[in-house]
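Of the protein chains in this complex, all but one are displayed in their positions.
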Amino acid sequence: MSSLQFDIAHLLAGSLVLASFMMLYQDRLYALLNVYALHAGVLALSVAWQAYVQQAPHLYITALIALAFKAIIIPVALHRIIKRLGIHREIENVIGVGLTMMAGIGLVALSMVVMLRVTPGADALAREDLAFALSVVLLGLLIMVTRRNAVSQVVGFMSLENGLVLAATGAKGMPLVVEISVAFSVLIAFIVIGIFLFRIRERFDSVDVQALDRFRGERR
Amino acid sequence: MNGLRDILSQGAQMSLVLGLAPLLTGFVRKVKARLLRRRGPPLLQPYRDLVRLMRKDVVLADNASWLFRVIPYLMFAGTWVAASLVPTFGNGLLFSWTADLIAITALLGSARFFQALAGMDVGTAFGGIGSSREVMIASLAEPAMLITAFSVAMIAGSTQLPTVAEFMGSDAVGLRVSLGMAFVALTIVALAENARIPVDNPATHLELTMVHEAMVLEYSGRHLALIDLSSQLKLLLYVSLIACVFLPWGTATADASVARLALGTLVYFGKLTVLGFLLAVFETAIAKMRVFRIPEFLGAALMLALLATLLRFVSGSL
C-alpha cells in the first residue's frame, strides 16, 4: 500500500473519531443529528476507500448502505420525530462538556494503548483502524451514558455501531451477509426505538429518561 | 555583503508586517461589509484612523500610573517583534532563530499580561470586567496554543518556525489527522486571541458584551493608536502563522534570488487575501457566544490539540 493510500485511510478513520468528539460537544438535538449524518458520511467514505484499496467490491455495498441508511434516512427520520415530539431544545448533559471531553480523551488514549499493544504483528493500517474503531465505540457508549434524552441516546448507539463497521472493514474480513444483517438489525432497532419514543412521550409527556427512573421509584 | 543582505531582508520583513497589518484589518472589514450588502469603509481607513489618533492629545485618567502610559509601547513592541519572527514571504531570515513557536506564544502572552494590567490601572468597573474575562479566555487559549504547538512540533520534529514551514512544504509530511485537528484548534485559538466574532466582537461598544474593548476603554490618542496597531499586528501574526504552517507553499528561502523573493511576497499576499476572506465569511455567518459558552468553545480547542498530540505520540511510534 502506498503512503498516500495509507494517509487517506488514516485521515478518514481519524476524522470519524473527530466526528464522535463533535457529537460529544454538541448540546442541541438538531446539531447532534447533523453531526451524526456527517459521522455516517465519513464512515461511508472510509469504507469506500477501503473497498478501493483492498479491491473488495462488496465493501462498496457496505459503504452504500451506510450512506443511504445512516447518513440520510435515519437522520431525516429522527429530524421528523423531533419535530413531531417538539423537543428541539437543549440536551441536558448529565455532566459538563469539559469533563465529558476529558473523559473522551482518556478513552481514546486507552483504546490506543490497548489496541496497539495487543496487535504488534498486524500491518500499520489495520492496527490504527482497530484503535480508532475502538475509540469510536467507546465514545458512542460515553454519549449514551452522559445524555438523558432518549433521542440522543439513540444517536450515541448508532455512532457506536459505526465504530463496529469501521473495525470490520479495517480487519478485511467481514462477509457481506453479516454486514447486511447488521445494517438491518440496526434499522429494526431504530424502528423499535422510534416506536418506544412515542410511547414514552405518550405516558410521561417527555422523552427525558429520568422520567422513567422516577416512574420506577428511583431517585438520582 | 551577505550580512548586509540578511539585515535588509529582516528589516523588510519587519516593515512589511507593520505596513500590512492595518490593510488586512481594513480588508476583513470591507469584505464583511460587502457580505452584508453595505458599502463599508474604504480599504485604507485603518491607516487614516491610526494617523488621526496619533495626532490627537492623550487624555489620561487622573489616577493613571506610569505603568498605564508605558504599556501601549510594551504591547506594541512585543507584538511587533513576535509578528516579525513568523516567516511571511521568506524563510530562515537572519533573526528567525531568536524565538521558536513556544517563545512567540509566550511573547504574545507577555503583551496580554500587560494589557490586562492596563485594564485594572485606572480602577474602573469596566476595566476590571475586561481584564478578568480576558484572563479567563487566555487561561484556556494559551494552553491550547501551546499544545497545538507541541503537536505541530512533533510532526515536524522542531519548534523552529522556519524548519516547520520547510518540513510542511516537503513531501515527507502526509495527510495526518492530527494535523487537521491542530489546524482546527489553532483556528479557534486565533479567533479567541484576536477577539473575533464568536468570542468577542471587534466592532461593538456594548458594555457588557465586550472584553478587549473594555480593557482599553480609558486609552486615547497615540496610546490607543498603538494598541489598535498591536491588535492588527496580532491578527496578521496569526494569519501568517496559519499560512506558514498549513499553507507552506511558495515561501522563498532567505538566500533566494530577488525575483524568487518577490514571488514569495506575491504568494504571501494571496494567502492573506484568501484567509482574510474566509475569516470575514466565517464572522458573518456565525453569532457571538455568551461569555460562559466561550470556555466550552476554547475547551474544545484544548481537547482537540491534546488529542492531536496524543495521536502523534502514539502513531509516531508505529
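Structural remarks
Each chain carries a letter (A and B) given by its place in the written order, and its residues are counted from 1.
Keep in mind that, in the parts below, contacts are C-beta pairs under 8 Å (C-beta built on N, C-alpha and C of every residue); 3 or more make two chains touch, one makes a residue touch a chain.
Keep in mind that, in the parts below, contacts and distances are computed from a predicted model.
Of the names listed as "ABC transporter ATP-binding protein", "Oxidoreductase", "Thiol:disulfide interchange protein DsbD" or "Nitrite reductase large subunit", the one that matches the UniProt record for the absent chain is "Oxidoreductase".
Residue-wise, the contact with the chain that is not shown comes from B:L107, picked out of B:L16, B:V86 or B:L107. Touch with the chain that is not drawn comes from one residue among B:L8, B:L44 or B:V59, which is B:V59. The missing chain, though absent from the display, is touched by one residue of B:Q45, B:T124, B:T253 or B:T284; that residue is B:T124. Listed by residue number, the positions of chain A touching the unshown chain are 96, 98-99, 109, 112-113, 116-117. Not every partner is drawn; the one left out touches chain B at residues 54-63, 65-67, 73-74, 76-78, 80-81, 95, 97-100, 102-103, 106-107, 109-110, 112-113, 116-117, 119-129, 131-133, 135-136, 138-143, 146-147, 150, 153-154, 157-160, 163, 207, 217-218, 221-222, 226, 291-292, 295, 302, 306, 309-310, 312-314, 316-317.
To be clear about the criterion, only the chains that are shown with their structure count from here on.
Taking each chain's centre as the average of its CA atoms, chain A and chain B sit 37 Å apart.
Touching chain B in their complex are the following residues of chain A: 3-4, 6-8, 10-11, 13-15, 17-18, 21, 25, 97-98, 101-102, 104-105, 108-109, 112-113, 116, 124, 127-128, 131. Listed in rising order, the residues of chain B touching chain A in the complex are 174-178, 180-181, 295-296, 299-300, 303-304, 306-307, 310-311, 314-315, 318.
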